[in-house]
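Here the complex is missing one protein chain, while the rest keep their positions.
So that you can tell them apart, the chains are marked A and B in the order they are listed, and the count of residues begins at 1 in each.
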Amino acid sequence: MAAHSQPGRPNQLFRNLNSKIASIPMILTAVVIFLGGTIWTVTYSFTNSKLLPRLNFVGFEQYERLWDTPRWIVSIQNLATYGCLSLIFSLTIGFLLAALMDQKIRFENTFRTIFLYPFALSFIVTGLVWQWLLNPEFGVQSVVRSLGWTSFTFDPLYNSDIVIYGILLAALWQGTGLVMCLMLAGLRGIDEDIWKAARVDGIPMWKTYLFIVIPMMRPVFVTTLVLITSGIVRVYDLVVAQTSGGPGIASDVPAKYVYDYMFFAQNLGQGFAASSMMLLAIAIVIIPWAYLEFGGRKRG
Amino acid sequence: MNANVSINKSNSVSIRELSLSFGSVTVLENLNLDIRDGEFLVLLGSSGCGKSTLLNCIAGLLEPTEGQIFIKDKNVTWEEPKDRGIGMVFQSYALYPQMTVEKNLSFGLRVAKLPKDEIDRRVARAAGILQIEPLLKRKPAELSGGQRQRVAIGRALVRDVDVFLFDEPLSNLDAKLRSELRVEIKRLHQSLKNTMIYVTHDQIEALTLADRIAIMKSGVIQQLDDPQTIYNRPRNKFVAGFIGSPSMNFLKGELADEGGKPVFKTNGVTFSLAGYETSQPLTAGRKVTLGVRPEHIQVDGDIAGEVHEAVVEIEEPMGADNLLWLKYAGHTMSVRIGGARRYAPGTKVRLAFDMTLASLFDAETEDRI
Partner (left out) sequence: MDKTLTMAPSVTSATSRLEAGPQGKRPRKVLSSRNIIVYGLLGLAALYYLLPLYVMVVTSLKGMPEIRLGNIFSPPMEITFEPWVKAWAEACTGLNCDGLSRGFWNSVRITIPSVIVSIAIASVNGYALANWRFKGSEVFFTILIVGAFIPYQVMIYPIVIVLREMGLYGTIYGLILVHSIFGMPIQTLLFRNYFVSLPEELFKAARIDGAGFWQIYFRIMLPMSLPIFVVSMILQTTGIWNDFLFGVVFTRPDTYPMTVQLNNIVNSVQGVKEYNVNMAATLLTGAVPLIVYFISGRLFVRGIAAGAVKG
């Protein structure tokens, strides 16, 4: 006897009805905004929309033009440099700080508060502070020169070749505290007995970190990596505040390119194509991770 | 089968062809069970056998994939938990941490919008039965484990229901409290005479509390009988090995015929099967396993019947009892004797096996012969 043929079974649609009603905002957000909005933008990236979105398909024309635009190439190069260095430095510095914090030190809370407070500040505030610190007339450069080293030059925000490092400096100041916190949580999550065993076996501390602890922290590293990466692709406010993309277009980034083409240059098609490229970049990172995290095993 | 299953009127809970699977994993398979009115039924099994799943199905907290559940002759398969006439006690007590004991007890009644004096009456009655009146104004965090579980039982009690469901209620308590509350639950059952369904993995709880025990393995009930029968006449080798500590001794061998009488042979040793009750013919040559519980082997002294000789390997004194591990005919066996009788390792002892309480299992099907 099949169960569904039995009388009195409530309609499946009305089961858990309250839960479904309560989830309507989530469903709308997920389906209409996240899924629908993405599909919409990608679709319109194949049109020649200018001031208003129009469904006049032109194939890959926008993408061809995009990759022919020097400004886009600069912003992609900037993103690549900034992204790679930002990943390497924030992971290294974050882990080193966390390892230092994990030495059963005194004033741990004070140090943590100091390292993490920039994370509470906005990118705008961060950008403006570092704009001031790196001001060649009054900032670090002038202070060092006034100490006697008159030829000292450190003006990243006014030098197109190194401007992206100036932004990196500010970004690391803002974000490494978070990485440190995540790493510290990961270190604290490691069984005390591992340390005891390593000590009894006479393994030096740095070796224990390198060969035992770091491999055990793989999940933390992966999560941190994903978080940093998604932040990197989004970087926008910081550049706007610190350099407004300058000097010239030297510190432009894709997010700024998209914004300018959508809202100033009145070339929506370009903006959509550029944002679709950003989506592609994210997808390359996220999809393998999401597959490992959600696809491989059933999550509680 | 016919949807109009005839339900025996004296049954309190009836389960018909119940199946439950999560995706491709089948937890319960075509399960039938009738629980009589006022019966104390224990679902016993190791973790993952489906006993808690079955209880959650009865409670309405899990939806079965197939089958029906009847409580008091009413088909409740798709009823909400609250409409099934059940109360439930959980392993982790599941007391609402922010409410006082009194509010915990009355929460369900307040949700059902019962009149205030009725709520007070029921709470007072439950608190009286469980002797938790002094605790009524306290929060769960201020109670000991035993007190918490008493409140949890009280929460089922105030619901005035026919069927009580217990999901490993004593597993979080230490050994001493566990035996105290065990007695209390038994007393409660005797005075209330409700139907109680009790899930546990602890065979002592099962043997001491149950009117009947259902032993489960991989979602299937292996045997449903009163404790005595389960203990002395296990239906198969799994049940025999699961119940009893230390476990029943299993000797692999085969049946033979000696002078017209059936005997059991293993590694050149012969056991007479005189006194063994069976309805099946004990055909010579059949591969079987002989199962004898440690307490059904007599050692030395005034022993009757066929005598075997073995050597003591290890002695485990346990206070009231003394457990001997013996080497005999290539098998390691355990034997339980009185705590006062001590044997040094290497001592030779004489053994007599009580075949009236032994079991023979088919080597292939593992069912009792």
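FYI, a contact is a pair of C-beta atoms (placed from the backbone, for glycine too) under 8 Å apart; a residue touches a chain by one contact, two chains touch by 3 or more.
Being a predicted model, the structure only gives us computed values, none of them experimental.
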Taking the full complex into account, find the residue in B:Ser12, B:Gln91 or B:Ser359 that is in contact with the omitted chain.
-> B:Gln91
Per the whole complex, from A:Lys20, A:Arg54 or A:Arg218 the residue touching the absent chain is A:Lys20
Where subunit A meets the chain that is not shown, the residues are 12, 15-16, 18-20, 22-23, 25-27, 29-38, 40-42, 44, 53, 96-97, 100-101, 103, 105, 109, 111-125, 128-133, 135, 138-140, 142-143, 146, 173, 177-178, 181-182, 185-186, 220, 223-224, 226-227, 230, 233-234, 236-237, 240-241, 244, 254-255, 258-259, 262-263, 268, 271-272, 274-276, 278-279, 282, 286, 290, 294, 300
Positions on subunit B contacted by the hidden chain, ascending = 56, 59-61, 80-82, 86-88, 90-98, 107-108, 111-112, 152, 155, 159, 167
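The rule is short, and it goes like this: only the chains that are shown with their structure count from here on.
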Report, in whole Å, the distance between the mean C-alpha point of subunit A and the mean C-alpha point of subunit B.
-> 56
